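All protein chains but one are shown at their positions in the complex.
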Amino acid sequence: MTIQDLQQALADFAAEREWEQFHTPKNLAMALAGESGELVEIFQWLTPEQSAQVMQDTERAGQVREEMADVLAYLLRLADVLDVDLEQALAQKIETNRRKYPVHLARGRADKYTQLGE
Amino acid sequence: MTIQDLQQALADFAAEREWEQFHTPKNLAMALAGESGELVEIFQWLTPEQSAQVMQDTERAGQVREEMADVLAYLLRLADVLDVDLEQALAQKIETNRRKYPVHLARGRADKYTQLGE
Amino acid sequence: MTIQDLQQALADFAAEREWEQFHTPKNLAMALAGESGELVEIFQWLTPEQSAQVMQDTERAGQVREEMADVLAYLLRLADVLDVDLEQALAQKIETNRRKYPVHLARGRADKYTQLGE
Partner (left out) sequence: MTIQDLQQALADFAAEREWEQFHTPKNLAMALAGESGELVEIFQWLTPEQSAQVMQDTERAGQVREEMADVLAYLLRLADVLDVDLEQALAQKIETNRRKYPVHLARGRADKYTQLGE
């Protein structure tokens, strides 16, 4: 399935339930933030090492998948109602970051680009 | 580009910079929450009506695209390191929600499924 | 009760349960983000007008109080473990914002300070 197919499925789902009235960009951005919050909660008390093993617990794995699907759903809906081409936006972002974080300066460092090259 | 292609591009980007060490699921979930927060900030003082016009302001439109790309990037990275099939997770979620929110009960209502059918 | 009293109660609660090991600043910041996400979810489908009436629904009012208490609890714990004086930090912030948002420029405008005076 392409991103467009997924967006169409979500748009149909909303239209069948007359939910477009709730799907303003403002509300969808809130819903996305809410789901990201639920995702982060799964990891909040885990050590980094435990977080890498999270999918080995069946129940938690299911929660992770659900919350990630929710984040994706709202992100796709938001892109749809705002007519944002997500693939293009991401490709541009990668290009921008390629310039901001040149390999020879950014290697092995988690610093923001404004702090590289110091 | 498929979701897998985008994930590969992001994985290569991280590997070239030796950033895999930072990309634990815990950290990626945090980064996703952070970017969602930046996205929500764009909309926080807008009325619902203004939020629907947000792409007509060139500067804001650029910010929206950037923040959405950031959210997508971290979501794809997280799915990659956790080996989650996002398309499948979303398809399952839509199926689940089809049962939780039957059209005849959910039409025109923003209530949680636990409150439908009352 | 002062902020210090509340912090002491929360510190005692954590100590009794040997939870200090989980209360790293990183984890507490995540928990704070998670609770903020739950708070935002309560409001996500409400119109601005409905959001102003949210406390008239007893069940929702209870949820709002709970989520706000959770946000406050993690904020106070984070301030405690980082030894941040929240009152002083807020007083300084208000002072800074007084300069960034002079009344004659900011009146009735929701713009960021960088866009005032244009």
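To keep things simple, chains are lettered A, B and C as they appear, and every chain counts its residues starting from 1.
As a convention for this text, a residue touches a chain if its C-beta (ideal position, glycine included) is under 8 Å from a C-beta of that chain, and two chains touch if they have at least 3 such contacts.
Quick caveat: nothing in here was measured; it's all calculated off a predicted structure.
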| item | value |
| --- | --- |
| Hidden partner chain, residues of subunit B it touches | 22, 27, 30-31, 33-38, 40-41, 43-45 |
| Subunit C residues that touch the omitted chain in the full complex | 1-3, 6, 9-10, 13, 16-19, 21-22, 24-27, 29-30, 32-33, 36-37, 39-40, 42-43, 46-48, 51-52, 54-55, 64-66, 68-73, 75, 78-79, 81-84, 86-87, 89-94, 97-98, 101, 103, 106-108, 110 |
| Subunit A residues that touch the omitted chain in the full complex | 26, 29-30, 33, 37, 40, 45, 47-48, 110 |
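The rule we apply is simple: only the chains that are shown with their structure count from here on.
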| item | value |
| --- | --- |
| Euclidean distance of C-alpha centroids - subunit B vs subunit C, Å | 24 |
| Mean-CA-position distance for subunit B and subunit A (Å) | 3 |
| Where subunit B touches two or more other chains, by residue | 26, 29-30, 33, 37, 40, 47-48, 110 |
